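Pasting a structure here, questions to come.
Selected chains only, in their assembly positions.
Chain nomenclature is as follows: A, B and C, assigned in order of appearance, with residue numbering initiated at 1 for each chain independently.
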């Protein structure tokens, strides 16, 4: 109830923050997908690179966001974007890599070799085997990774507030500093709602993309 | 027409800083500047880096913080001396200009629950020292990492007052949680900030620093040399503000936000009007 | 032309070679059937041709070019491969499965669709019913046929077919074999074909290569395999009934006695009776003036009968077409106890007659330098 009231009283700010949040997260997720999936695919061809890349992604995931920002501000300031949306997006993209890369890698590696064999035997290039056989068959596991990454991004998207990119994190951190439970909860609920909405969206996309022939 | 007087205003992300940031924005806006709001940055590190790298033009830093954690100098307990030292050193070393400092002192303090303090008959830090010596097992102390580790923090404090919490009774945690933990009786004593509105809101008491240990933390707007040179009027604007922001006022402002959950903008607007700084 | 030169394959971790020093030449436009016991290396041999597995030693040439020097993608695209494990893509519909290579080659949509439907009809599956099915909704034999259709999609000049009809019932299999041979007659592909069915091997193969434990045991025409098996293993493999199997290879017209004795329906019964008695015949075939078979007369029936034999004809149903194979003729022959079968052409004109002697004359060897009768068998005959 309080939370409802809070939203009523702060609807304008809520919308602005939610919009900022959604914006930062969407861009991040799109970039993260556009980088993580190809990297995950690429390392299936190269077992040595695989280890290295996965360790790097792992290390990145362990860097605390504040430290990451501390590293990024001087670098990105060169382009005049030391704070704001850009570093937030970079951070989210970096953090999303591990689940996306690792799942893409594991998914593609676990496609039935007999089926891949059929593709190769028909004269598919590596790229075609990937696009026509491995990816479609690995899709549901790749999506598992993407959905984890997306939900995680929306969650840690709150840190965008640290760096002046706004977002619902503002409610949460202000609420924490103020020990203002309603504000924290409102922020958290808004973030959760967004996460569920996006997860449902991804579920629908997954449903459309994953072949009916693979469902049992 | 005249070129627009643009400034990017930052702040750290706790309540007092949000209020200070908002004050700067509203004040400067009323004096013909056009401010961009970049308040709420995630801590000293981010705000300072952002300033140094030109991502923001100004934010309020505390003299004690700058002295100890940024300039890595020894503690100075006199406000004026401290300010002067910092102002000079930061300009020389980093090309940053400290504008006039605010009257209030947001120093560290130790807090207890009011009834608990009364029951244990603890009013001052010397009382606490005595109590701890007598009952080392009966008291838990909460601090954030910063205070625990700072050269003007917990360890010299112990030395000064000649006491020591048993190591297993010291709990280090995030400042936002300390108050709650103290209120929920997970702790008996916690560090805090003197102007924090929650002290009032949660019915806590500040233990008196009877030996004058804690350093001073007066906030002052910090900006780059070039900006200060370009807009000399800033000096005057903030000196007007300086006297109006004493410890009591700041505590009240903090309480309005933290305790009464009023929006920062509204609280600041009310303050500036009441203080006659904007019409 | 596919040429194997001393090809050997040893799988890592195995002590023995899966394929051992094979020399083999599959001539342009011919079907070479590989047979051999399970695990003898047939699949391995095939998969080396399209470089799905590396050759341990030796070389394979297609049209004179070493496959190792060819672009591997082009090599594989020029080869239709029917996989033993079928290997349909589970995420694609039947239609998409078949259209895989045409799509890779960017055929236009209409052409692809037409080709898919054509191939589905070819493999005896109703396009409207099966086009949009997924592999898991197919029976084993249906899936296998889709696999064959997929490999044939772009009419590749070379095909590797690993037990392509193994899971298909005899009727459909025969239809498929015939369709396939029909296509092969027109577009002469070079084909390596694995089967465990000797009948299929005999029917489909221009040449048969029999492998055992990775080695070539015999390579030659089906005829040669059946008539001059190289050793006991080959004999065992083609079966104790290999003479019968040879009948699969031959047509009635190759074996029948042409212009057999017969009379016409207008002939006078008395004359025919006398003639039959004279020649010791109990039965005689009867034709009309155009030599169309009308039936036969029984000696008994024309005793004391005057008039033309036409009035005493009994129908003759044991006929075969000169184009049928001898197996069928023999089977008909055995269906009744008369020991002959009559060949008539599509106009029912009498063209020949077969009995077991004529069959043996074609497939068998002369046992004794001089023919003769063993005489009527006397059941329970006493020692003379």
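Keep this in mind: a residue touches a chain if its C-beta (ideal position, glycine included) is under 8 Å from a C-beta of that chain, and two chains touch if they have at least 3 such contacts.
None of these values were measured; they are calculated from a predicted model.
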item: Assembly formula (labels as shown, counts from the whole structure file); value: A x2, B x1, C x2
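Following the convention adopted for this analysis, only the chains that are shown with their structure count from here on.
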item: Contact graph of the chains (line, ring, star, complete, other); value: line
item: Averaged-CA centre spacing for the pair chain B and chain A, given as whole angstrom; value: 36
item: Centre-to-centre distance between chain C and chain A (centres being mean Cα positions), rounded to whole Å; value: 61
item: Shared interface positions of chain A, touching two or more other chains; value: none
item: Shared-contact residues (touching 2 or more other chains) in chain B; value: none
item: Complex contacts: residues of chain C adjacent to chain A; value: 47, 50, 52, 73-79, 81, 83, 85, 87-93, 100-101, 104, 134-136, 150-151
item: Residues of chain A defined as touching chain B within the complex; value: 10, 65-66, 69-70, 73-74, 77, 80-84, 159, 161-164, 170, 173-174, 176-180, 182-183
item: Residue ranges of chain B in contact with chain A within the complex; value: 10, 13-15, 18, 38-43, 45-46, 49-50, 53-56, 174-177, 179-180, 197-198, 202, 257-258, 261, 263
